Each structure stands twice: as C-alpha cells, then as structure tokens.
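Only a single protein chain was left out; the remaining protein chains are all shown in position.
For reference, chains read A, B and C in written order, and residue numbers begin at 1 within each chain.
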Amino acid sequence: MEKVGIVGYYQVKLASDANYGRYEMIFEAVRGAIDHAGLKKKDITTVISATNDYYDGRTISNCFTVEVGGGYMADESKVEMDGAHAMLYGLMRILSGNHKLAVIWAGSMPSCFPYHSARLYETDPTWERPSALVTDISAGGFQMRAYMEKYGVSAEDIAKVVVKNKKNAAKNSLALPEAQMADITLSDVLNSEIFADPVTELMYAQPCDGVAALLLAPEHHALKITDKPVWITGVGWNQDPYYLGDRDLSRNKSMELAGKMAYDAASIKDPANEIDVAELSEAFAHEELIFAEALGLAEAGKASTLNSGIDGDIAINPSGGALGGNPPCATGLIRIIEAVKQLQGEANGYQVKNVKKAIASGQIGMCAQNNILYVLEGGGN
Amino acid sequence: MGRQVCVASAGFCEHASKRSDVNMPELVSEAIADCLAKVPSIGIEDIDAFVNGNMPAFEGANMPELWMTDWMGARNKPLMRVTTGGTTGGSVAIAGYYSVTAGLPGIDTVLAVAFEQQSQGDTSVGLASVAYGEISCLNSLGIPLEQLSRLLSAGAAIGVASYQATNYMRRSNITEEDLARVVVHNRHNAAKNWYAHLKMPNLTIEDVLDTPYISFPLRYGMVCPASDGVCAMLFTTEEKAKDMADIPVYVNGVASVANETAILGYDGAGAGQLDPSEQLGARRSSELAYGQAGISFPRKEIDYAEVYSPFPNQELMWVERLGLFEENTATEMYKNGTTAINGELPINCSGGVNSTNAIGASAMERPAEAALQIMGKAGNQVPRTVHTSLGHGWGGALNFVTLMVMSDEPQRKWR
Amino acid sequence: MSKMTRRKSMEYIKKEYARTRTMPASWYLNSYKYKYNVTHMKPFLDKLKEGKLVGLQCSNCNRVSFPPKLVCGNCLIKPDRWVDLRETATIATYTITYLKDEATGKIIEKPIACIRQDGCDTTIITELAPEINYEDAYVGMPLKIHWADNLEGSLSDIKYYDVIDDKSKDMALREKK
Partner (left out) sequence: MSEKIINITKGLVRAEFNFWVGLYMDKFYDGLEQKKIVANKCPKCGDVFVPPRKICGKCNETIALDQNWVNLTDTGTLTNYTITPYKINERGSRKVKKDQIIGMVQIDGSNTTIVYKLLKIEPAEIKTGMKVKIEWQEKTKGAPEDIKGFVKV
C-alpha cells in the first residue's frame, strides 16, 4: 500500500442542541480543515461526505451540500455510513492516482431528528420492524449481557470505562459539555437510571450535533502541504451478519477481521505492544472492551484489567471516545482526528507521551455490525 | 498509481412495476446470481469486497445493506455503502472501480450492487423530501406554501426535468415530435431486452403524442416508469479478469463532478444554475473521464453509449453535452438512424431509463449495459463489434453526473 | 398547444408475479426539524421592507446571489458585499404541471416560473402576473417587479412579476411559428 497522508482536520465543538444551521456547520468544518492545512478551494479535487438520508430528513442528503462542503466542480460522492468509511473511499480515490486532495466531511444533527426511530428503520422491515423490539437500545443491552455472562465481567468493570472516558472528555475542550464529567464516580455510573438493563444511562454514548472534516493527500503532495503529515499505513473493514441471533454478541468478529486486515497491511505483529493510542468508537461502554479484545490489545475477557488511562500502558480513548459525544456519522471521523492529534502532539490537555503508532475505528449497525479500523503512523511526535 | 481495472461481468434481475413475489434482499440475490452465472470459474466466496447502494428514502429502510448481508453473500466480508440519489448506481459502480484500483491488500475482486424496489415505497413523498427543508426555509422567508407546493408537485411528478426540458427545447428549437421519436426508439429497443420493464414493440410517435401532459412540455407517454430492479457488476484486476471472462472490459475513465443545484438553492438562497440544460458538471465530467481514458475525439472513438435519460429531452441533451454529437444536432441523428442499433453510434439499445427505471439501480445499468455490449453479451446486442463504450448517470437537483468509459483495450499508459 | 386527450394508459408486455403479503411502515417527516442560519438574510429582508433589492456578492469571484447565499460554492468563502439590483428580471425557466383536483376530479394547470433578477447570477421561483398566459411564456421573457401594497420585509413583498413589452421583429417571427 502506498503512503497516504492526513494533512488537515477540523471538528466543530459538539453540542446537544447546537446553535447552528445545518449548512453553516458543514461549512465551518470544511473551511476549518482547508484553513488548517493552508490550502484553497481550487486545491480540492474530490469530496466524500458521510451523511444519512434518515438522519437528515431528506432524500439525497448530499444534494444541497455541494457548495458548502467544497464539492462545487469537484469529483463528489457520498458514503452512507460512518465518516471513517467515507475516509476509506477518499483513501481509495487518492491511491488510484486520479486525485491529489480529498476532503472528507461527515456529521449530522440529532437535535433535529428522532435518533432511535431512524435506527429502527435499519431493522428488517418484513419481520422485526413492525414490533419494534430490536432497537439500538435493546441490542446494546443484549450485547452487554452476552459479554458479562460469557467472561464473568462485572458491571463495575464496565462502569470503570465510563469513569475513565468521561474524565478524559473533561480535558477535551471539543467534547460534548454534558459528557465532560471531571468528578464522576463508579457509583454515579452504576446508580444512574436503567437504560437497557444491564446498561445504565451513563454507559450509553448520547447522540449529539457535530460535523468533522479531514483532508487526505498522496505522499509527495502531503509533504508539500505540511511538515508533519500522519500516514495511513493500514486499513481494514468488515461486516457481520444482520440478525443478532446469528452472531456471538460477546465478541465482535467483524472488528477482529477488520483488525487483522489493517494489521497485516501495517505489518503489526504484536498490537498490544506496538500500538500506543487506540481511539475506538464505542456506542456503549462495553463495546470499548469488546473492541480492545477483538483488536488483540487484551486477551478475550481480560480487557477490563488493561491500564488504559492517558498515562497507562496503552491509552484507549484519551479524548473521551464516543462517550464524550457521539455525533452520528461523524464519530468515527472524530476518532481518527483525535488519533492524528495524538500523533502530532497537539492533543492539548490529554496528550499521551511518545506516541508512534495509533489506531482509530468507526462503526455502524446494531451492536457494531460493520466496523472499520485504521492504523496511523508519523506526525512527527 | 492505481491498478488497471476490468469489468468481468454484470447481471440484472427481471424488472417490473411490482416485484411482489420477493422482498428486497431476495431481489438483490437474483441479480447477483445472474452476474455470477456469467463468470462460471468463480463463486461468491471468491469475492473480496462488496459495494452497495440504493435510494433509501424511496424504500423506507435505512442502510438496508445491514439487513441483506447474507443475501448478498457478504457475511464477514468488507462492505461499503455509497448513495447519491439518482446517480447512486453510477456512484456505486465508480466506488467498485476505486476499490479495485486502489490496490488495498487482499481486495482484488469487488461486487457492486445497486437496487431499488419502488413498488413498496412512496416515491412522490420521497422525491419531495429532497427539497423539503429548502422549501420550508423559503416559506419562512415569505413565499406562500401554496406556491411552493406547486414546485413540489412538479418535482414529485417528474423531478426537475420539465424545467430542463423547457430550457433545452428553447435552446435547440426541437418539437414534441422529436421527443416522441426518442421515446419510440427506446421502447422498441426495450422490447428486445429480456429484463426491461416497458416493452412496447408497436409504439408509434402518434401514440406518444396522444397522451396528456403531466408537466409541460412532457407528456405522460414520454415519462419513465417506476420499476423494481437490481443491477450487479463485478470489478476485478486485469490479470484475474483475463481468467474469468473471454473479453474483459477495461474501465479507462471515471468521473462524477458535482455542480450547484438548479431551481432551488440551499437554505432558501438563489439557485446557482441559470440554465439547467447547460450542464457544466456533465461537460467537466466528460473532460475528466475522456482525459483519463485518452479519448480526444469522443464522437469518433466511442462506439456505443448508454445515457441516463428518464425523459426524452434529456437523452438528446446528454449526447450533446457528453460530446457525442455537436450541439443541436442530436435530433437529426435520431431521425437519420445514426443512433439505431445498426447505426454508426447506437445509443441506449437496452431501452434506457426511459423504459426501465429502478432509480437506485438505473445509473449502474448504464455502465453495465455498456460493458456487456463490449463483451457481446447484452440483451439487445449491437451487431457490430463495440470497442469503446460509455455509461452515464444523472441525479440530484440536476447537479450530479457519473460517467464511466470502458474499452476492450487497456488505458493508454501515458498518464 | 395543449392537446388534451383521454388516452392515459399505454399497452406494454406485462409480466405477472405472485403477490405476497405486505408489512406496513411509515417515515414520519413531521417528527423532524430543519435548522437554518438566516443571519445573512437579515439585511436583505430589511432592504425589501424599504422597497429596495439587494444581492450578496462574493468578493472573490464577483458572483451575485439573490436571495443571498451563505457560502459561495466557487470560492468556499462567505460572501460579504451587498450590491443594489434592478427591478427587472427575465424568465430563467418555467413549467406547467397538470394536477387532478381532489374535489372535482378536473385537471387543473398549475404554472411555476423561475426568474433571474437582472444583475445577479442565481434564479429563484416566483409568481407571474395573473393576466399572463403561461402558454405564451418563453425562456428569457423580460419582467418587472410588482411590489405588494404593504411591505413587511419578506419575500412576499414581491407580489409578482409584470411582463415588459418586448415587441420586436424576431419576436414577431417567433409568434408566427
């Protein structure tokens, strides 16, 4: 795989009900990323967006965003998944040699749409959707119970993830204000209201408004734009079957396979020792543990024993992860941006020391049915 | 630098107004089976990655690719979903091309699937919701809802194409009879294509002109149907394609340039396209795609074209904008038989979108048909050998275009 | 021009498929909201109240938008220069939809026009004067604003557009045709 560099990024501050118009928010992110890299509109050759028609309440959700998203007279397309998948398409376009600067932007505004209903539209309309019992909420409950029962993990172990991430989010100025909890304790998490037993309210990553944008360029071009580009050295993506009963919910096979593909590409043999920072998009606290195990950062069932704080052996979600704000479609892209910040040494307040290799993931679907993983290196830190 | 990409196969399911015997995933599996049947040396397990897309709001299912994983054979395989409205099919095909050309480790053979089962959805609300937000913003700025709802009803009836037709007819001085001739051309072709929807072997120009207006200047008889259907295309590397197919089809140029919207601007602002029949995006796309493919004289070098034309005026317009004919000469070419199946430059021998329109799939059926014509396996095969062909797609508020140029020879290596 | 006939359906070779049962579902757009930043519209609407027209010009590419655009797609910047526009305009495009009236079952003609205000580079949908027969309309037909009686600072201040007389030789030729 040839080297592709991340040369610029921008993330709008997350908010549960943002005082922004839709187009204004997209423009701010894309313009911010272009400015961050010191480029102009005419440098853009391709634009890939990630939005969802059911999240935006309109068919062809990228139809009217051409101008604000920098797509005017550029080769434009839309990936209807997470922003991290949009970056995959951007990466492919750069690797093809047809393009030399790709803008990736992703985001949505859950303050404007019924998020859980839009997720309900994902379910099988001929069987599960009419009774509306398979939802993103109940699926999270099933997943956590399956994980706890299989490995004998306790609810406290999972609550610890919440405490770590919410405390990390408190140091991240761009995180969702409601999720920034510097003083959160284990009992706060365990005693918050039931969301989908055994999941409590605080274990769930609340959807919020946000847009993020990122720029990709091929190696020779990236070096001209910035002196500390971050290189994408590996990528893997994969999809599990749809019906929950067809899957072993206590582990995540699609993430395992995505991880294997990405590690192979980046020649990583021993992920637990080689990787310094992991930014994983977890819709629920327990997913962080399941992903860490799927990615070989911990043995099966042992992820809760990892020392995964900012100063720990391997920092997982030092930015606060999706628990620090989960804008649908943008979450995965924000994870990548956070990993880039760590590699460049620009994560003010939550910088991990001496970062050489980082991974970042994105997900869609019930119980993270489709996952994508990136291995990132460089950044000059 | 990217790898050379080939189309090894393409498949369809039977299109009809109501495929009431199958649900969405089952419909998709039919086209995949047809696609793989044409390449007997490989099976579904040999496919490394999948690309999928449709027009989700027409079908009421969000991200249906999650649901149809097993039916596509994509269990525990990499899958990406691309949707861009009317151009979805073309975008999915282009994404299939990029997946192969990128040369990511282990990704050599990619199956691209685009589908639509419109009979279960509400197309008019779906289409109206494209602009629903912009309309309500204009309403809050003072334009009465009654007036805007007229805009919506025109949109719901036939998209924004009737505006484009007005402009195009003004520019090129064509008559309704010229439009009807294109319709007859398409529907006669469709009658010879096994999967097509509106097969009308005995249609005449008078029949078309005898139908009432839906939206001036377009008549009921000129408008595309709403179909249920799926298209699948198999992309792979040059080496593997040589083993799979007798005649591998090289994808030499792709482009999908976006323009500003027509008729309605975002956010209630003015719309940037002054003349919707001008199509700067299509012109720029063809420059890019022909440039990649090393085509300098499209009129001479392209032997076959499939253009996305739900409405006859668009067919005339696109062939001009894509450089296949000089401006204002397309009508003449339809009159003198240049575009007929045994003509010099046959166009839409499959019957085109005008006869079969499963919206999400339509823009992929164009490059798929264009590829099959080169292979000699098309439903309505051109008798002459086709060397270079073109598949085109259109969508959005007249602002998206997809283009794929294919040939039986690899890309010129000067790039 | 409009030759209305009774013929509605066209025969084609139909294929029959088994009918299976259906599962209903709905997409409730009425539980959705749409958010817009209209800060940039404020000066434009204020001027409308005074009976004046202004467009927003991009200081980089000089294109003028009416109503104003938040972002110039060509340059990816926020336009910030206001320019005065004339009261004249031309038809950019138009269409007539034929819709069945629910109550009477009669087909009614509903015209829609998009106009381009002179001196700007965008189009907007609008209403033409009621006496204009849309069947005589053409792309490029010259128009002039007819202001509403009470100006209140919204787009409804432009009541409709009147036609400017444009009799000339080539037009006469056109009418003959």
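FYI, a contact is a pair of C-beta atoms (placed from the backbone, for glycine too) under 8 Å apart; a residue touches a chain by one contact, two chains touch by 3 or more.
Nothing here was measured: the structure is a model prediction, and the numbers come from that model.
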Contact list for the unshown chain, restricted to visible chains: A, B, C
Chain not shown: contacting residue from B:9, B:23 or B:252: B:23
Identified contact with the non-displayed chain, of B:53, B:96, B:121 or B:298: B:121
Among C:12, C:27, C:44 or C:98, the residue in touch with the chain that has been omitted: C:27
Hidden partner interface residues of subunit C, rising order: 18, 20-39, 41-42
Chain not shown, touching residues in subunit B: 19-26, 29, 33, 43-45, 57, 59-61, 69-71, 73, 75, 117, 119-122, 125-126, 128-129, 132-133, 136-137, 139-140
Subunit A, residues in touch with the chain not shown (by the definition above): 19-21, 57, 114-117, 120-121, 125-128, 130-135, 137-138, 140-142, 145-146, 149, 193-199, 241, 243-246, 249
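Simple rule for what comes next: only the chains that are shown with their structure count from here on.
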Selected interface, B-C versus A-C, where C-beta contact pairs are more numerous: B-C
Farthest-lying chain, centroid of Cα atoms versus that of subunit A: C
CA centroid of subunit A to CA centroid of subunit B, Å: 33
Whole-Å gap between the CA centroids of subunit A and subunit C: 41
Rounded Å distance between subunit B and subunit C, as computed from the means of their C-alpha atoms: 27
Residue list for subunit B, restricted to those that touch at least two other chains: 23, 57, 60, 129, 132-133, 260, 264-267, 272
Residue list for subunit A, restricted to those that touch at least two other chains: 21-23, 54, 57, 66-68, 71-73, 121, 125-126
Parts of subunit B lying in touch with subunit C, wherever the complex brings them together: 14, 16, 18-23, 57, 60, 120, 122, 125, 129, 132-133, 136-138, 140-144, 147-148, 150-151, 153-154, 157, 162-167, 170, 187, 191, 197-201, 203, 207, 209-217, 220-221, 260, 262-276
Subunit A contact footprint on subunit C (complex, rising order): 23-25, 27-29, 31-38, 69-78
For the subunit B and subunit A complex, residues of the former touching the latter: 1-2, 23, 53, 55-58, 60-63, 65-70, 74-86, 91, 94-95, 98-99, 101-106, 126-127, 129-134, 254-261, 264-267, 272, 280-281, 284, 288, 292, 395-397, 399-400, 415
